[in-house]
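All protein chains but one are shown in place.
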Amino acid sequence: MTIRALVWGENIHERENAEVAKLYPDGMHSTIAAALREGGEIEAETATLQEPEHGLTEARLERTDVLLWWGHRAHGDVDDAIVERVQARVWEGMGLIVLHSGHFSKIFKRLMGTPCSLRWREAGERERLWVINPSHPIAAGLGEHIEIPMTEMYGEPFTVPEPAETVFVSWYEGGEVFRSGLTFQRGAGRIFYFSPGHETYPIYHQGDVQIVLRNAVRWAHNPAPRWRDIGEAPNVPTKEAPEALEERGPKLHAEGEAGFR
Amino acid sequence: MTIRALVWGENIHERENAEVAKLYPDGMHSTIAAALREGGEIEAETATLQEPEHGLTEARLERTDVLLWWGHRAHGDVDDAIVERVQARVWEGMGLIVLHSGHFSKIFKRLMGTPCSLRWREAGERERLWVINPSHPIAAGLGEHIEIPMTEMYGEPFTVPEPAETVFVSWYEGGEVFRSGLTFQRGAGRIFYFSPGHETYPIYHQGDVQIVLRNAVRWAHNPAPRWRDIGEAPNVPTKEAPEALEERGPKLHAEGEAGFR
Amino acid sequence: MTIRALVWGENIHERENAEVAKLYPDGMHSTIAAALREGGEIEAETATLQEPEHGLTEARLERTDVLLWWGHRAHGDVDDAIVERVQARVWEGMGLIVLHSGHFSKIFKRLMGTPCSLRWREAGERERLWVINPSHPIAAGLGEHIEIPMTEMYGEPFTVPEPAETVFVSWYEGGEVFRSGLTFQRGAGRIFYFSPGHETYPIYHQGDVQIVLRNAVRWAHNPAPRWRDIGEAPNVPTKEAPEALEERGPKLHAEGEAGFR
Partner (left out) sequence: MTIRALVWGENIHERENAEVAKLYPDGMHSTIAAALREGGEIEAETATLQEPEHGLTEARLERTDVLLWWGHRAHGDVDDAIVERVQARVWEGMGLIVLHSGHFSKIFKRLMGTPCSLRWREAGERERLWVINPSHPIAAGLGEHIEIPMTEMYGEPFTVPEPAETVFVSWYEGGEVFRSGLTFQRGAGRIFYFSPGHETYPIYHQGDVQIVLRNAVRWAHNPAPRWRDIGEAPNVPTKEAPEALEERGPKLHAEGEAGFR
């Protein structure tokens, strides 16, 4: 089964910063999308902040199984209405993979309900992501760890809710640790946060990082029919109750009236 | 140690609906606050939608250990700025107890990151809340179940994230079930959702329901110092890294520059 | 990909009790295995208590992806050595589906680390399993609930650890509730507990129950390579440490010595 992935990129530093442009001449989103296409099972398209509706129209999201999100400098420029649209699609079953500085994106903070803050340092130090559960689908094909020669340090406490699973924990040369691969579920949507990916280093060109991205897309893909009415609060009329029931007591709502929200 | 609770009530149906007014002449919030005061350990005040800033000023929240929230008809009238203020206090460590129709309150939906929807029926049917873990602090002093003679049915699926603990599960006369007592944590804040409390029935006058409310306040009280900077993302300068570290590679941020958000 | 399932049956009541024999003339395990084979993706074999090594030889388990377990009257007759063997295979990645009275099987209690007790009543009452998350793979193809006309009541508290996910919650005519579909993970092994299946009723002949069994086998199948050394505690010699390291301080173990266990 083909999985339709959409890689969303903020696409600013790639154009404005010479170092980043050298590493990702077509944008980080293009590099990531190309990595997803390897293996053949994943169809990957891209969308960027600068496109109308940030490239995340209803129609586009409708045909997206898994969305990947990379943003950093312009979280505030993402339109709230688009964020709500993405959130609604996640609830319905679209997978979401949040990358690196996307920890502070509007969409991730909304889905977590927490600050999603952390500590950081940009010193080009070494990072080693340890595989916590080698049998997890997201870790398939990896060795016992991934080594990233130069990285931005992200340190604990990472203020997210207790995750469903901790897949990776990172060691940093400077002395910190970070839960660098975490899974969550919101409604029908599976969410994976993966911390590597600072734009001044060639991290998304690394083979084992690309393996994680492909695995994560496969894992986040929920083949269940979309849960269209997940946000509704249907009234179950007394005469349609599973067990025969006689009404008693005072009522607030008239027959057939909608609930308050 | 005294725990300072604040009971927030929407305070509309108690004034506009004769049935509700008869049951709760001073408002549901007053009944709940009085119940909390029994036992002596909890100081309980009240606040309502109609007060300036909905009674939830910075100063008020500052001296609140645990907030209880009952809203139904006017979720949309709660000011977004106040909701953000409450959310920030929860992250810092204020406990939050969300009651009944509060499942659709802005504050609960923001903290959960999900629709928080459910199915419902107002037929005055019988509900039985089964204690899933009798050793949980919130179940202290209860028997094996709580019976509510007339209730509004709330049915699954209840679209919240997988909870930390399932404390109660409800049986309904009409044939449905509901996870009626669930715990969550967001930042330093402990959250308990408790479904009983439809306003047309005398549910908050029931002794065992009042026991749950008092237990929940004690459980949700986090005596840790407030986590004031939970939303910040501090830079750790290279020279302050726990391990001696030499910078290498290109950098995005100049020395001492704040991160993007 | 074909999934190799093995259905283990205690196979006592089917032979000794006329009522059960009428419903399951070839044993419950045969009925379950036949149900798994429908759809074509699952190869299902059976094994019973009475076979040598209970039909669970090393070779048999070696070629098993998912084991289903139904036992009731003779939990104590299952050999401890076989239980340990099954447990080790679960850790390595074999899925395990524990059915009905299997809650008190040695293998389930060992994997949970808790009493796995519950309350029960055999009155042929009605049960309704509500789907908590319709997007979960185990609920694929079901409606909003499964109804079982005659069932044995299993009531809370069900003394298992907090599950990874609650997939089903049951309503009983007599007034109780039960978390009737729960997922767990132990090592690389995915575990699903599913409560329906009392032997005096034709429950495993029901179409929607069979759908759950097939879904559960697919969900429990972990395609990862077997985690053969999961029980080992390898020493990492200082000279093979990921970072250059100089030994210091006193040591308990001589170079290359195995750890204590």
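Just so it is clear, A, B and C label the chains in written order, and each chain counts residues from 1 on its own.
The definition used in the following text is that contacts are C-beta pairs under 8 Å (C-beta built on N, C-alpha and C of every residue); 3 or more make two chains touch, one makes a residue touch a chain.
Fair warning: this is a prediction, and the values are worked out from it, not measured in the lab.
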Contact footprint on subunit B, counting only the chain that is left out: 93, 128, 133-137, 140, 145, 147, 164, 171, 187-188, 222, 224, 227, 242
Footprint left on subunit C by the chain that the document does not show: 13, 17, 19-20, 72-76, 87, 91, 101, 104, 110-115, 117-125, 150, 153, 155, 159, 161-162, 164, 173-176, 184-187, 198-201, 230-238, 241-243, 245-253, 259-261
Chain not shown, touching residues in subunit A: 128, 130-134, 155-158, 162, 164-166, 169-172, 175-177, 179
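One rule holds in what follows: only the chains that are shown with their structure count from here on.
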Topology of the chain contact graph, where touching chains are joined (line, ring, star, complete, other): complete
Chain located farthest away, centre of subunit C as origin (C-alpha): B
Numbers and ranges of subunit C residues touching at least 2 other chains: 128, 133-134, 164, 171
